[in-house]
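Missing here is one protein chain; the remaining ones are kept as they sit in the complex.
For reference, chains read A and B in written order, and residue numbers begin at 1 within each chain.
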Amino acid sequence: MEEIGLTIDGLDIVAEKGNNILEVALKNNIYIPHLCYYPGLKPSGACRLCVVEVGGELMPSCLVPVVPRMVVTTNTPQVERARRAIVELLIADHHYDCRHCQASGHCELQRIMARLHISVKQMRPLRWARKEIPQDTSHPLFDYDPGRCVLCSICVKTCERVSSGTINFVGRGYGTKLGFFGDKSRCESCRGCVESCPVGALVPKSTLPPSTEPSVTTGL
Amino acid sequence: MAVDEELEEGLLREILSFYKGERAELIPILLEVQANFGYLPDYALQFIASFIGIPEGEAYSVASFYALFRLAPLGRHRVTVCRGTACHIRGASQIVSEIEELISIKEGETTPDLEYTLETVACIGCCALAPCLRIDSRVHGEMTPEKVRELFPALGEERQNVR
Partner (left out) sequence: MFVKQRTISVCQGTGCISGGAEQVYSFLDAGIDKLHLRDSVYLKRSGCHGFCQRGPLVTVEPEGIFYSKVTPEDVPAIFQSLLAEGKPVERLFYRDPATSRPIAHYRDIPFYSKQQRTVLRNCGNIDPERIDDYLATGGYQALHRALFEMPSERIIDEVKRSGLRGLGGAGFPTGQKWEACRQAAGAPKYVICNGDEGDPGAFQDRSVMEGDPHSVLEGMIIAAFAIGAQRGFVYVRAEYPLAVKRLKIAIAQAKERGFLGQDILGSGFGFDIEVFQGAGAFVCGESTALVLSIEGRRGMPKPLPRPRTTEVGLWGKPTLLNNVKTFANIPLVISRGSAWFASRGTGKSKGTAIFSLTGKIANSGLIEVPMGVKLREIIFDIGGGVPNGKAFKAVQTGGPSGGCLPATLLDMPVDFDSLVAAGSMMGSGGMVVMDEDTCMVDVARYFLDFTCRESCGQCIPCRVGTKQMFDILDDITRGQGRPEDIDLLLEFGEVVARTSLCGLGQSAPNPVLTTIRYFRDEYEAHIYKKRCPAGVCPELIAKVGAD
């Protein structure tokens, strides 16, 4: 594999040609927050969390292939400002109830908040969505919480590879969620979707918490 | 009911007979099927998906993206109020409220007797006649709450005549 030399945050890095900036950074222990990136899947550049500065411009690092002598900065005020705002928007829109969430402890959103030092108490006073969207329990394998879904499309892409897609985006814009239209017997029960979900949107059915769980976020 | 289903399937096949089954035909097919059925029933989506050779979920996913596609039955009369910029400034939201009161449903809903569906749309393209609304295919411009009240009894009369 051809090797390429570039600089990330002042550090000289050697990378493989064809890799994107995000992969290279993570491999070299430089943390770049990301939600919709998953190793082995084609990156979509959708969450925008992985933005970095290249030549003064913000670019999604998962979509930019490394080139020789590239200079990347991941810790400029512009980048930090962008990341913080995007995470805060997400939290205020999230069915935020870690105590009762299946994914707590291995949730990418929690990880990002910890790494970027963002907490509910200290974030700016946005309007909280207080989502009261009911769970979708129609799928035989898992339960889906649209209030926790970040629309990363990892499950959609994972499913496509296995069973030609029984999970899809439905709707448009703010109301977009996952849908499982059609013959559910096409599902191969591979559990790839549940395992690759970065947050607590898709949880296995058998370990669902009791139904008395409140579905309204308590906000701040 | 079985007869209806047969007829409907026959109509579907008839519509699809003019197409080749290519992916790029999906939206034109959905438009035509909806024009004939009034909306896109689940079984129609499944049929179309199979015709084109894509998973059913994919067909549903595409249909659900576009505002024009109805995935649930519509009322006989479609009332569409324009909420374009010009119409908004000239009082479109008042027009919407007036209609909501008159036929007792909210925007996006259909009356229980399946007579009316009320929707709003971003722009009808008649901005110089704002505020506008469309009932089925007729555009009515320069609307006021009074004119709205006049329009609805008129529609009611049409229903009488049809019977």
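Definition applied: a residue touches a chain if its C-beta (ideal position, glycine included) is under 8 Å from a C-beta of that chain, and two chains touch if they have at least 3 such contacts.
Everything quoted here is computed from the prediction, not taken from an experiment.
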Check: If you put the missing chain back into the full complex, which of the shown chains would it touch?
Finding: A, B
Notebook entry, point to check: Quick one: which of B:39, B:65 or B:152 touches the chain that's been left out?
Noted result: B:65
Notebook entry, point to check: Which residue, A:4, A:92 or A:107, contacts the hidden chain when the whole complex is considered?
Noted result: A:92
Next item on the list: Have a look at B:41, B:57 or B:84 and name the one touching the chain we're not showing.
Entry: B:84
Notebook entry, point to check: Can you list where chain B touches the absent chain?
Noted result: 22-28, 30-31, 52, 61-62, 65-69, 82-90, 121-130, 132, 137-141
Checklist line | Contact footprint on chain A, counting only the chain that is left out | finding: 44-49, 51, 58-60, 63-64, 78, 81-82, 85-86, 89-90, 92-93, 124-127, 129, 150-151, 169, 171-176
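Here, only the chains that are shown with their structure count from here on.
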Check: Distance-wise, how many Å sit between the C-alpha centres of chain A and chain B, to the nearest whole number?
Finding: 36
Item checked: Contact set on chain A toward chain B in their complex -> 164-172, 179-183, 186
Next item on the list: Would you mind writing out the residues of chain B in touch with chain A in their complex?
Entry: 42, 45-46, 49, 55-58, 60-61, 64-67
